[in-house]
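One protein chain omitted, others in place.
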Amino acid sequence: MRKIIIGVMGPGSSASYQDKQNAFELGKLIADEGWVLLSGGRNSGVMDAVSKGAKSADGLTIGIMFDMNESKISEFVDIPIMTDMGSARNNINVLTSSVVVACGSIAPGTLSEIALAIKGGKQVVLLGQDSEAQKFLTTIGKDCVSVVANPEDAIAVVRKLLKS
Amino acid sequence: MRKIIIGVMGPGSSASYQDKQNAFELGKLIADEGWVLLSGGRNSGVMDAVSKGAKSADGLTIGIMFDMNESKISEFVDIPIMTDMGSARNNINVLTSSVVVACGSIAPGTLSEIALAIKGGKQVVLLGQDSEAQKFLTTIGKDCVSVVANPEDAIAVVRKLLKS
Amino acid sequence: MRKIIIGVMGPGSSASYQDKQNAFELGKLIADEGWVLLSGGRNSGVMDAVSKGAKSADGLTIGIMFDMNESKISEFVDIPIMTDMGSARNNINVLTSSVVVACGSIAPGTLSEIALAIKGGKQVVLLGQDSEAQKFLTTIGKDCVSVVANPEDAIAVVRKLLKS
Partner (left out) sequence: MRKIIIGVMGPGSSASYQDKQNAFELGKLIADEGWVLLSGGRNSGVMDAVSKGAKSADGLTIGIMFDMNESKISEFVDIPIMTDMGSARNNINVLTSSVVVACGSIAPGTLSEIALAIKGGKQVVLLGQDSEAQKFLTTIGKDCVSVVANPEDAIAVVRKLLKS
């Protein structure tokens, strides 16, 4: 009965309007596929938008929380996992996800998640970074990294990765 | 949209027949209440039985996994959170639960979870320990610990605690 | 060149005068043996006293810190390991220690460390608990638990355990 969990990682307060639009759309499409959405769970930026998108399509949303601050939990998170272990929880984010989608411009937290995902043998899909970041990360991650142009393509790649 | 999560902690391979029967019943009753079940997620003892019970009543089940060994995930766990951090994950088990129910004879892992729950300010409900263990833990935990006689009483106490 | 590390666990602000005297003496004797002292690293109770004792005999002291709050680091800790992972760090305390000494009346944090130590296959030496706690913990821990009457006896037991 194990569900498929797709992780979406991205910036909090530094997310752009486009990052959040992409995140909302990603969340919606993930829920449409019947997958569970996992994120960092906060009520800002990509984390909030992707959870909101998933809930708009009646999806199930998990947030792997940074600390015990309840006021920072997105209202669109169904299941907040309270780790109280700061950024060390980033490793749980990626190990729990079948595939990791990095959405939006690269902030240090997201960069650590991409790196930990590659280290942990996970596939990473890149959406919305600048071309230098995508080039660098593809060099580091080799066969573990795919670059896509929009949320629909991200879902298509995830679908293919889940089958392989 | 945040769901209520109830954690049930108990022994794995050292669980008795009675421990597992109580766990199954607890899981079923938790699902009947519409609560999400959280456990250590393994396919043995109380962890397996409580997840099986919750699924028998169409509940949602989370397992906070000890390591990356996929073959140890209970088939009754919907959402395995892969921590890869060994017993340190016990702290996540209790911090994520609104209330913690300890089910069955006290093994060291469960004892650590009870202690971490009290330390973390969580309420603990004790079911199925011997009277010495219950006395000792009540002394340590003071107002944070309740002792119950059967799964139905455990649920009644949890319901009351959630309201307070 | 690996050094022998002895962990001493005990209450913070709830430590009694006797607990702190025992802790100071333990720290001093551990340093006298040439062992490295490990504790929870805070500037209160057993953690502070045991580190002070070790420094009084020119020992080396490690503190496995709960959070990033620098003002809570004991001035007698040489090497604060900043985990920022709350009580989950208790598992690191015990896994890093060759032998764990629990000093003083049992608070929930110390109880979790004793339980995690037993779970992790470590030997635990109990000093200064009441007889009920010692009886309960000996039942749980079986061959992994020794009870001693004073710091000198604790050191004698640790010395024996290190040889076996």
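We call the chains A, B and C, going by the order they appear; numbering starts again at 1 in every chain.
Note that contacts are C-beta pairs under 8 Å (C-beta built on N, C-alpha and C of every residue); 3 or more make two chains touch, one makes a residue touch a chain.
None of the values given here were measured: they were computed from a predicted structure.
Note on the undisplayed chain: of the listed residues A:I5, A:M65 or A:M85, the one touching it is A:M85. If you put the hidden chain back, the residue from C:L95, C:L111, C:L126 or C:V147 that touches it is C:L95.
The chain not shown here is touched by just one of A:V8, A:I62, A:I106 or A:V158, and that residue is A:I106.
In the full complex, chain B contacts the hidden chain through residues 68, 83-88.
With the whole complex as reference, residues 1-3, 5, 36, 55, 60-62, 64, 68, 73, 75-85, 91-92, 95-96 of chain C touch the missing chain. On the side of chain A, touch with the chain left out of the figure occurs at residues 85-92, 95, 106-109, 111-112, 115-116, 118-120, 132-133, 135-136, 139-141.
Assume only the chains that are shown with their structure count from here on.
Rounded to a multiple of 5, the Cα-based rotation taking chain A onto chain B is 180 degrees. If each chain is reduced to the centroid of its CA atoms, chain A and chain C end up 40 Å from each other. With touch defined as above, residues shared between interfaces to two or more other chains in chain C number as follows: 85-88.
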